[in-house]
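Not every chain of the complex is shown here; the ones you see sit where they belong.
Chains here go by letter, A and B, matching the order in which they are written, and residues are numbered from 1 within each.
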Amino acid sequence: MSEQNFDIVILGGGSGGYAAALRAVQLGFTVGLVEKDRLGGTCLHRGCIPTKALLHAAEIADNSRESSKFGVRSVFEGIDIAAVTTYRERIVASKYKGLQGLVKAQGITVIEGEGRLVAPNAVQVGDDRIGGKNVILATGSYSRSLPGLEIGGRVITSEQALELDFVPGKVAVLGGGVIGVEFASVWKSFGADVTIIEALPHLVPNEEESVSKQLERAFRKRGIAYKLGVRFQGVTQHEDGVLLTLENGETVEAELLLVAVGRGPVTQGLGYEEAGITIDRGFVVTDERLATNVPGVYAVGDIVPGLQLAHRGFAQGIFVAEEIAGLNPIIVEDVNIPRVTYCEPEVASIGYTQARAAEKYGADQVSSYEYNLAGNGKSHILETSGSIKVVRVNDGPIVGVHMIGARVGELIGEAQLAVNWEAYPEDIAPFIHAHPTQNEALGEAFLKLAGKPLHVS
Amino acid sequence: EPPMRPERPRSTPPVRKLARDLGIDLVGLTGTGEGGLITRADVEAAASVTQAPVPEPT
């Protein structure tokens, strides 16, 4: 049994934990970072990075299939899943190596092993007690299931889905949120028959309704089936497949069922409650500055209620390090965090939907404009359809931007500056967007809301 | 680590740009936004004072 002491102990080395660690050492603190598995956490090993590699392989497959449309003669012969795996693992391995090197170079002490909070200022790892003047909880999340739906065999979560060594012939996806639609998109591009089951009335139900509807239309065109507003009832597994029953009596047969119904916080059995930390439905409750009710203990990332996104965890990690350093960092609210769904077509948004803006500011205080990408030259060249909707407060700032279409994810950078700086469309109207780009479409939407539409990009 | 720069009046870039376009110097203004942030309303208020109609000389 040994004891080590640091200025800050961080429990969990995912996006939230390692970002906090990196910023903290930069600010002159000593840091002990406890990780039981691999630095980088969900995002690097089982989330953002490997899924986006699959989605890019999927794009390449689609391009190849549709190449004749663009005058390219190319014969699509299928997916070499072993090669996809090599590609995916190569990306992850290289980022993992980079992260390990960085963490080491910065002088962060990584403590390998499963940690448990044993006091407001100490984490126990095996026989060792790791003391910290401040403690940051960053234990992340796991794939949830539904009551009575057991994961195993042909009923899988995103972890197993990522590592499949074959392309299923027919697959059912339970949940039409971000993770569900991304896997559905990949599998369809890889050649599978896909059916999504979503209990809410829309795919990506947190997005602007018109975006959800357009995604549904695009998926229908791609031949991705979905059943909306219908709840899962049960599933049976047999030798070569699964049989799902839905509450409306319908059944779905498939080789595999992907359960993508959300992610739960990893907070049980880690000593949090014993240390007096307030937990609500498994999540760690914090104030808006990410402090728990126990002085000196902070929480970041997926265990904090709100958006479960890597860049949010990352930013929260930086925030808490700066907070502990007394730098009084600026809070960025969840609503001002960009959200990108990387299926084909992509979905990207920031700020309020029209409905939420109407609730907040009053329906008659809000206007919006939805620019159809049919009018955008570059989108036309990409043969994509979709739209960009901008929501503003009348005589007031831009409070929401909602986009759908191939590659729109990257447009969120401009949208987020506009929303985060509370710009008025009039502030952007005099600026000139590059032609022919997709971000011109954003420019057109701003122009329209500033009262000067031209519609000719 | 460069020090924070409290000497620069806190505002957002579009509001600073608006102030420049209206010829308003942010240094003289008191921000009414969160943490003393100079808001668009602060700039517009300052502009309406400076641009108050000047009586015609008779």
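In this text, a contact is a pair of C-beta atoms (placed from the backbone, for glycine too) under 8 Å apart; a residue touches a chain by one contact, two chains touch by 3 or more.
None of these values were measured; they are calculated from a predicted model.
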Subunit counts for every protein chain kind in the full complex: A x2, B x1
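Here, only the chains that are shown with their structure count from here on.
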Parts of chain A lying in touch with chain B, wherever the complex brings them together: 26-27, 327, 421-424, 427
List of chain B residues in touch with chain A within their complex: 1, 4, 12-15, 17-18, 40
